[in-house]
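All protein chains but one are shown in place.
Up next is chain A:
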Amino acid sequence: MSEHSHTTEEHGHDDHAGLSKGKIWKVFGILLLITVIEFIIALVLIPKGIMTQHFGNYVYIVLTLLKAFYIVAYFMHLKYEKLGLQLALTVSFIFIIYFIVLMLTEGGFLNLHMMHH
């Protein structure tokens, strides 16, 4: 087959092998489970003092990133795309991470200096 005969129809088929109905429901179950864990932390563990709010916040962020991974990798199918596309879409988030660090440092600085007023 010549390279020029690649049409959209063909792409539609070959890049979409991995996701069966069973897998979809499994990912749904995982997302639901993570959300339930977040609720248990928020409604039971923190109010009862088993977990501090500060530590809980880190757990929330890890769980949120885990959920984000499952949505992007499976529902948005990125796990089955080529490495080039995966990198193009994720590497740029280095800038976002830098932005987060920058702004939170700034916020923390303000917080520290407002305490003296």
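Basically, a contact is a pair of C-beta atoms (placed from the backbone, for glycine too) under 8 Å apart; a residue touches a chain by one contact, two chains touch by 3 or more; residues count from 1.
Methods note: contacts and distances are computed from a predicted model.
Enquirer: Missing chain, UniProt name, options "Cytochrome oxidase subunit III", "Sporulation protein YqfD", "Phosphate transport system ATP-binding protein" or "ABC-type quaternary amine transporter": which is it?
Expert: UniProt protein name of the non-displayed chain: "Cytochrome oxidase subunit III".
Enquirer: At which residues does chain A meet the chain that is not included here?
Expert: 2-4, 6, 8-9, 11-16, 19-21, 24-25, 28, 31-32, 35, 38-39, 41-43, 56-57, 60-61, 63-64, 67-68, 71-72, 74-77, 81-82, 84-85, 88-89, 92-93, 96, 99-100, 103-104, 106-108, 110-111, 114-115
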